[in-house]
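Reading through the structure tokens given below for one structure.
A single protein chain has been omitted from the complex, and every remaining protein chain is retained in its original position.
Should a chain be cited, it is by its letter among A and B, assigned in written order, with residues numbered from 1 in that chain.
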Amino acid sequence: MYSDLLNALPEVFGLANFLAVIIGVIAGIVVGAMPGLSATMAISVLVPFTFGLEPLVALGLMAGIYNGAMYGGAIPAVLLRIPGTPAAVATTFDGYPMAQKGEGGFALQVAVVSSSIGGIASAFALMLLAPPLSRVTLLFGPAEVFWVAVFGLASIIFLLGGSPVKGLISACFGVFVSVIGSDPIFGSDRFTFGKLELLDGISIVILLVGLYALPPVIDLLETPLKTGVSEDKLGTEPIWKALPRMKGFWKTWLRGSFIGIWIGILPGAGGSMAAFMSYNEARRASKHPERWGEGEAEGVAAAETANNADTASALIPALTLGIPGTAVAAVMLGGLLVHGLQPGPMLFRDNPDVVFGFMWQFLFGAILLVLLGGSLATNSFARLLNLPRPLLGSIIIVLMLIGVYSIHGRMFDVYLMLGFGAVGWVMDKLKFPLPPVVLGLILGAFAEENLRLALRIGRGDWSVLFRNTTSLVLVALTIAVIVGPGLKQRILDARKARRQA
Amino acid sequence: MTEARQNRLLRPETLTAIGLIVAATGFLIPTFDLRPISALLPAAMLIGLIVLSALLLVSDQRKAAAGEVAKPVSTAPGRVIGAFALIVGYAVATDLLGFYPSTVVIIPLVSAIFGYRSPLGLVIATAIVVGSIWLIFDFGMSQDFPAGRLWQD
Partner (left out) sequence: MLKLIQKGALAGAMILAAGAALAEYPEKPIEVIVGYSAGGGTDVMARTAAPFIEKYLGSGASLVVKNMPGASGQIGVTEVAGAKPDGYTIGTFNLPGMMARTIDREAGYDRESFTYLANVVNDPNVIVTSKGSGLDTMEKLIAAAKEDPGAITVGMSSLGGDDHFALIKLEGLTETEFTIVPFKGSAPARTALMGGHVAMGILNISEVASFQDELNVLGVATEERSDFAPDLPTFREQGIDLINGSMRGFVAPAGLPEDVVAKLDDAFEQMAGDPEFLKAMADTANPIEVVTGDDFKQLTSDLYDLANKVWQETPWN
């Protein structure tokens, strides 16, 4: 198998194939950086177009776009507090405060380096460990996946913000939105009011664009200021000068890569959950967690490593089992099918050149990211965001419409997005935290579906949820996450008290 | 006195909480038609929303009783409503009149209304944005945008 890997290499360096990756990375950064446009949308627009292309050119473009967009999403997340892609939500937590403090340039450099590291780790996992990791995926049946979702939902606790009541309202709202559509088991309608467009549920991109992009746009128009981001706030410096400031991040990078790869191989959860979890874990491990959320560069590193670390690993279950790990991987799977690449164990035997070439393209995409994204993209985008605010606002409005319309090619989604935008504006002004909505939408219906599948398998017996070790380990982890911080605090208090006494 | 009481009910958080309770109760009605297992999660979330909103309402009213003044939601409500109306208008225009005509109008219109009025800048920006969208999506990827329902049939 590893010799196949090397045999595929010369093909990858073919001019057209390599150029495809470069173009893909640049296009991906641009798409990710445009508020409103997402990687899911870019690749779904691309798939029909690639029908006439050579497989490696098409796949190279997709690999590049995926890698580029996962970083590109960080640019508006840092500069405007609009996550460019769903996975960049966690990047706003510390990235935007950094930009406010005049460290936006450094935040973006942390983001690009972390993205690249996460992407490289993920590509290696895909190249070297795909078959064994797909065995791990097999361990996760509906009961186990249900617990993964619960574990993810438990991290909402840390995203509640200042007011727990408001945070929980946000979470309930997100979960409620997730159940709109057809019932996961019976297929009967829930809250669709006869609208066929709602039957498949509400796409995360629609909610995200409405909730996150519309309120800042209205802010841009509400307060008449001359320019968007002032130059002096950015604080750009050459990347080699910025690198030494990141030398303490290796633990976060390692942890983020591991979490991203792990979430990637589990079907369904995707990049946002990876970023949230990595962020939480890094904060928990930090010596000064109180600084997080106010511009801690390590927070950006944690989020960006993880959301790139699940790109290639999400393809492991997609290629070996036909089940994509993220929404973007699902669209890419379509791109593979278009080229006659049927997922499964035979894929690696029948088309080694294409499959292993594709894996190399992921690796090069991740490496190119730091070269192309480092100075070029960061500086040019910062400049773009320097446009007069009303102009910037009106351009973002157009991009939002295109980005949402292009996913399914229908205006219904645009109106839905505007509805969420109005909700988002009220939430923003009244200080309801938005991240619990996103996590609730992603994980709510996902948890429900798997719970009900598990109950069907157990013929209605709830003990099916606790029947094997994988489930029990996950239950223990969830409890640790919920109880842990309080317990730690108590131990610390007790120690302090003893010392004082 | 009456004015103060009126104000108490018009506090933004109070209004939001009442709105949430009404909306959640409204959505709760269709859950009765579902199978119990289908209704479980949505009903739990809606009841959760109602309870939490009630808590929010109580705490906000306490703050009001304590004499705390609610912060206004927006410093310029006119601009906010105007901006939102323009965005909705743009979406409707795209649907009815077509994407390209609406976009060519909306970019300079929004910019001009909200304070950027350099004619040359507007023309250049509009041309670049619409041009690159056409080049990438329409020409490059043969993506169709709404052509306008009014012109069809």
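Simple rule for what comes next: a residue touches a chain if its C-beta (ideal position, glycine included) is under 8 Å from a C-beta of that chain, and two chains touch if they have at least 3 such contacts.
Just so it is clear, the structure is predicted and the values come from calculations on it, not from any experiment.
Every visible chain touched by the undisplayed chain in the complete complex is listed here: A.
When the full complex is taken into account, the listed residue touching the unshown chain is A:G141, out of A:G141, A:P289 or A:P485. Touching the chain that is not shown, out of A:L199, A:A422 or A:L477: A:L199 (per the contact rule at the top).
The missing chain, though absent from the display, is touched by one residue of A:G64, A:P267 or A:G299; that residue is A:P267.
Of the residues in chain A, those that touch the hidden partner chain are 44, 47-48, 51, 137-143, 182-189, 194, 196-197, 199-200, 267, 317, 321-323, 331, 333-338, 340, 342-347, 408-410, 449, 453, 456-457, 459.
Here is the rule we go by: only the chains that are shown with their structure count from here on.
Chain centres here are Cα averages; for chain A and chain B they lie 24 Å apart. Listing the residues of chain A that touch chain B in their complex gives 45-46, 49, 165-166, 168-169, 172-173, 175-176, 179, 183, 185-186, 188, 190-191, 214, 217-218, 221-224, 387-391, 393-395, 397-398, 401-402, 405-406, 409, 411, 414-415, 418, 421-422, 425-426, 429-430, 444-445, 448, 452, 455. Residues 12-13, 16, 20, 27, 30, 34-35, 37-38, 41-42, 45-46, 48-49, 52-53, 55-56, 59, 73-76, 79-80, 83-84, 87-88, 90-91, 94-95, 99, 103, 106-107, 109-116, 121-122, 125, 129, 133, 137, 140-146 of chain B are the ones that touch chain A when the two sit in their complex.
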